[in-house]
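Every protein chain except one is present and positioned as in the full complex.
The block that comes next holds chain A.
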Amino acid sequence: MSETIPTTSDSSSLDSISKVQSTIQALSHIVTVVPPSLSSSPNPSLALLHDPQITSQISSLLRQPNSGAGDNNLCRWLYDTFQSSDPNLQLVVLRFIPIIAGVYLSRVLRKHLAGFEAVLLALYAHETTSRAGQAITVNVPDLSHSSIYHETKAPLKKDDTEQNLAVVSPSLEPHGTVRSSRRARIVGVALELYYSKISQMPVGSKVDFCEFCVVWAGQNGDMYKEGGVQEKGISGTTESEKEREVNEGRIPLPWELLQPVLRILGHCLMGPTKNKELSEAASAACRSLYARSLHDIDPKAILATESLLRLGKLELQSNNDFDPTDIPKSHLITL
């Protein structure tokens, strides 16, 4: 399966290449090893996005206990890279949003994390500008109005009765700092931006995201595994330790944060490119979030997570061999 490769064929490509080169140059002062193949690659920003060596170095730096401070070099690099306004370089920053958001939300209560906040605010500001602060709404269809997909083309009902207008993402006001009451919203908007580019994100980034969902939920969802809990209590201590670790990162999950999380999870579970590791991680995340929403008795969250869980199961049960576009096989061909 091939990924889409954005081609840099326009005249501005030279400018963009020099931007990428200086970004890679700056990165070489932060991580220990920068593979030389990166600069010589025909599309260095894409190579940067997918390079496993660079990714693992940046990831482990982001996960270090002292990461995310205001004077952190890596955060500065991420901030500058995003501000370069080169869309391909911005993808590189977005690739790390799961880890940044994950570490940030789980740790912000104990620490001041100005570095992470700067990156998140940059994303928030970008989204605010590109949407002109406007809310994203959905006009929920009503089948009594004719639509482009109706079989009968005659308008069924002329009078325009009220339609259900739903706000998917409320309007955005500019924020210069992360006020704690807006924290969930700012991270949520950063995740909305991540979701809008998710088809270009490497699998590893999505897996990181799913793993943090389990931490945020703070709830073990193994009892919702297909066939229940099989290997229950292999060793009591490790299980409770795992539980403990999971619980420590538990955070409040208001809808403004949970909604973009669920959209991303939907992609990870049901998206067009199938990947075993990803769908396992996404299923685990769904199970945990389902358990959490039951503990919170949050009806909307229960409905959404439960439908994802069921879809995951239906996917497993479905007969993948059947292909309706294949010709029927027969012993006899008759012309």
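Everything that follows uses one rule, which is that a residue touches a chain if its C-beta (ideal position, glycine included) is under 8 Å from a C-beta of that chain, and two chains touch if they have at least 3 such contacts; residues count from 1.
The definition used in the following text is that contacts and distances are computed from a predicted model.
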In UniProt, the chain not displayed here, chosen among "Protein NPG1", "RING-type E3 ubiquitin transferase", "DNA replication complex GINS protein SLD5" or "Mediator of RNA polymerase II transcription subunit 17", goes by "Protein NPG1"
Listed residues A:Val33, A:Ala132 or A:Ile148, member touching the removed chain: A:Ile148
By the document's definition of touch, the residue of A:Leu14, A:Ala69 or A:Met223 touching the omitted chain is A:Met223
Hidden partner chain, residues of chain A it touches: 1-4, 108-109, 136, 138-143, 145-150, 153, 155, 158, 164-168, 171, 173, 175, 179-184, 195-199, 218-220, 223, 228-229, 247-248, 250, 252, 255, 259, 262-263, 266-267, 269-273, 291, 294-297, 299-304, 306-308, 310-311, 314, 324-335
